[in-house]
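Every protein chain of the complex appears in place save one, which is left out.
In order of appearance the chains are A, B and C, and numbering begins at 1 in each one.
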Amino acid sequence: MFFTSDNAAPAHPAIMDAMLSANTGYTSGYGAEDAMTSVQQSIRDLFEAPNAAVFLVSTGTAANALALATITKPWETIFCHRNAHIEEDECGAPEFYANGAKLTLVDGPDAMMTPENLQSAIEYTGRLGVHNVQRGSLSITNVTEVGTVYSLEQIRALTKIADTGGVKTHLDGARFANAMVALDCTPAELTWKSGIDCVSFGGTKNGCLGVEAVIFFDPDLAWEFELRRKRGGHLLSKHRMLSAQMQGYLADDLWIDLAKQANTMGQKLATGLANTRNAEFMHPSHANMIFASLPRAIHDKLAAQGSKYYFWPADPASTGDANEMLSARLVCNWSTTDKLIDQFLDNF
Amino acid sequence: MFFTSDNAAPAHPAIMDAMLSANTGYTSGYGAEDAMTSVQQSIRDLFEAPNAAVFLVSTGTAANALALATITKPWETIFCHRNAHIEEDECGAPEFYANGAKLTLVDGPDAMMTPENLQSAIEYTGRLGVHNVQRGSLSITNVTEVGTVYSLEQIRALTKIADTGGVKTHLDGARFANAMVALDCTPAELTWKSGIDCVSFGGTKNGCLGVEAVIFFDPDLAWEFELRRKRGGHLLSKHRMLSAQMQGYLADDLWIDLAKQANTMGQKLATGLANTRNAEFMHPSHANMIFASLPRAIHDKLAAQGSKYYFWPADPASTGDANEMLSARLVCNWSTTDKLIDQFLDNF
Amino acid sequence: MFFTSDNAAPAHPAIMDAMLSANTGYTSGYGAEDAMTSVQQSIRDLFEAPNAAVFLVSTGTAANALALATITKPWETIFCHRNAHIEEDECGAPEFYANGAKLTLVDGPDAMMTPENLQSAIEYTGRLGVHNVQRGSLSITNVTEVGTVYSLEQIRALTKIADTGGVKTHLDGARFANAMVALDCTPAELTWKSGIDCVSFGGTKNGCLGVEAVIFFDPDLAWEFELRRKRGGHLLSKHRMLSAQMQGYLADDLWIDLAKQANTMGQKLATGLANTRNAEFMHPSHANMIFASLPRAIHDKLAAQGSKYYFWPADPASTGDANEMLSARLVCNWSTTDKLIDQFLDNF
Partner (left out) sequence: MFFTSDNAAPAHPAIMDAMLSANTGYTSGYGAEDAMTSVQQSIRDLFEAPNAAVFLVSTGTAANALALATITKPWETIFCHRNAHIEEDECGAPEFYANGAKLTLVDGPDAMMTPENLQSAIEYTGRLGVHNVQRGSLSITNVTEVGTVYSLEQIRALTKIADTGGVKTHLDGARFANAMVALDCTPAELTWKSGIDCVSFGGTKNGCLGVEAVIFFDPDLAWEFELRRKRGGHLLSKHRMLSAQMQGYLADDLWIDLAKQANTMGQKLATGLANTRNAEFMHPSHANMIFASLPRAIHDKLAAQGSKYYFWPADPASTGDANEMLSARLVCNWSTTDKLIDQFLDNF
């Protein structure tokens, strides 16, 4: 009963099959293989963006940092939520790739920036002319780091403010598919139709082995991105390792099916927990992640049964009152089954 | 009646005299001139720190950024107050010099970090092992950016927490002399005896033309600092331009006398404003800066008389109710006179 | 008949099998999986280095740049040959990762630095104290970029000079196995026993899909490397993708067998070309790469038969005298067959 992370799960067999199929004979490398042309076309079609520039890298940190560096100057700042992955979990990768750019933290409940706070942060920044860092970019994570999902209206409210302030926009879509399924919208609606300039389109957490696409709706940024990717050591020679995964991921809507399963399981778990009356939710659960406090006694039972998940935001003391509420993060993924959820809930 | 900034004032005549006297004949440059040896010795004596490494640069931003880069790795963070000069007024210089290090903002009233908030920020940082940025350094500004002064006890409370967390400490002493005079303490007490590892010892705001010393109490960091200074373009060839200023500044306690005058004028102005009952103070005024709200009608009278100062944090609307309270920053300096203060207060 | 590059070939089936086998069930990620512990032990054993720190990344550029950044300060220089991959083929990745460090180019025939030139370059560097960049590290590529192999004596002559100058040493072993097979030596002899401090131990060019190990014989550098890798976006969440490849690569001496095949084919091709008397060798061929000039007429025949390889260093004019000698790079790999070589040579 693993709920530690969607990236602790294996890759879907179809992804592995695609990699095997691609591993035959000689090909051009470095993204010049035919499979990459096909991937680019698929993504352009999916996003209704015939001119989009599409690239692949092997980690979400690389996707985010390279994308943000391409739209943010070293003396500018990236507006993001205090809980953003780029702030809390990338060891300063955006600052590194953007040559010393800053992150300006914008508050809001449930890891979602509010328009008022973003407006205020953008106004404050740059009020001092040359003395202050300048306005650069906005990065929105959807699904957020605490399992909530920005609605299209919420995204548009933020990107509109950004646009008014001359700020470019980035979507950290490490869980892009989960957000899209939760919102029942199209890729275009979740991105450029809502004012997003570039996207980290994640595959790894949703059944791939290690691949993320970076999509720029403005193809003028393509060449700079290519140079940054190469210089960052993120251009694979046997690039088919990445393009094959993405082909397998997009074929026959596999990526949507996998996200649906993860979200369905997430909602089943959330509903089940709510019904037990033994859980207190830290945040609403919109997709495949649940943040909830459970009594220590339940945690102990779950641990005894072999359940794995993270206490959140940190490990509690190892002993204490059986009724003490301890917070945890529970993540479902493409391979989570009904049976697993049922077994989990049986402990309540 | 200029209260815009202590750096809008001219240099003290004795500083200019020192520069003139130094401008004779050939000397070694790049800090190898005899005057620099003398400056180093004077500062070591003043700080009761016989092994301290002492360097000069021409701006406070350079002093801060170079000092912080020397004690902070690129993947580490600098803890500082949200209103710190390094956060708000240096266009990302610390991030640039420290090759992409981050600033973690610590709150507290009157631009002073509280020990609780610092403790909390240090604990939170680095809880994720390799995934998060690491604990790096602490930067304390004294006099703070809003005119308050940390007491020695307050400094020690912060540096003790830093030390426990393996965090090096920096004092942004752009107004070092004003803080020391306000606290009636020694340079050593304000720094290493209170747990400070390195100091930006400002001269420019207190009567020099453009010189700041950087002092490391651990001389092992000297060579790295020298390389960083050169690489930053901050090693002057005709370095006597800096060492002469610092000689003039330290001679006969000129630096202390100048700060006393600035602080005395600051306190006279604060007292006078308090007596008018027309001013509301935004922050306590401990040294030479006052942050206060005054009625628009008073502002108008002051402007008509030629007073110059900044509205703070930003310019208000140009017209409005005569009783509307508008906030301003008023800075006294070494050249501010009793007469000037009196003229200012006559408008109330 | 593909001789374009060893990284245009597919991965060996055993590598793919290892990846498939690893793709079952949940594991810890980020290198904490059991397979990585096993990889580290295997490499420590192979290198007779029980304390070595071992890491995996997905590209050779990342391996080189991260390793060099860990042993080179921003104000230092990396000594390397003018033809080094880090100079010519990584778009400035070492400069980026080392935050602006420099590369000092050292000459020598056949892409091999001579001790005299290295000695001279090291002496020249840093002669100006703080004014010049400082001595940092030495990077030796073996197999070199033109297919020659440094002997152990040659390596030791260079590393001894480096050591005397306080310069750390790095081996770019993108073709480590090919060099080792060519020299008939042990991994330890090729590295730390010959004065090498850290190694990029390549897998991708020799039958893997995308994995390179970085090995530090001084484990004190491990933590800094880990932070740099994470910050560079090179720490994979589903890290088993890398550790599985490396397990498959090292199992049953597969890595040695693959390099033997590539080198044997390289030598067969070199001998065959020499026998034709129609080829002029640009460099000696010690492993799996041949740099040779062939008559245009032969190139035309080869192209007509479907041979693929790069003209070197650049494409010639598209038409010309049939006897004109045009230079090319021919690379054999683990999958190159006797039959392929015979077909190639049949055109002469």
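FYI, contacts are C-beta pairs under 8 Å (C-beta built on N, C-alpha and C of every residue); 3 or more make two chains touch, one makes a residue touch a chain.
Note that the structure is a prediction, hence the values are computed from the model and not measured.
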Chains on display which the left-out chain touches in the complete complex: A, B, C
Candidate in contact with the missing chain, chosen from B:Phe96, B:Trp192 or B:Phe225: B:Phe96
Option from C:Gly100, C:Gly166 or C:Gly320 whose C-beta touches the chain left out: C:Gly100
Option from A:His12, A:Arg231 or A:His299 whose C-beta touches the chain left out: A:Arg231
Option touching the unshown chain, where C:Asp6, C:Glu90 or C:Glu145 are the choices: C:Glu90
Residues from subunit A at the interface with the omitted partner, ascending: 30, 73-75, 99-100, 130-131, 134, 226-228, 230-231, 235
Residue numbers in subunit B that touch the chain omitted from display: 2, 4-5, 7-11, 16, 19-20, 23-29, 57-63, 65-66, 90-93, 96-97, 204-205, 209-210, 227, 230-238, 241, 308
Subunit C, residues in touch with the chain not shown (by the definition above): 74-75, 88-92, 95-96, 98-103, 105, 127-128, 130-134, 313-314
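Everything below uses one rule, namely that only the chains that are shown with their structure count from here on.
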Chain centre separation in whole Å, for subunit B relative to subunit A (CA means): 41
Subunit B and subunit C: spacing of chain centres that average the CA atoms, whole Å: 51
Shared interface positions of subunit B, touching two or more other chains: 74-75, 99-100, 130-131, 134
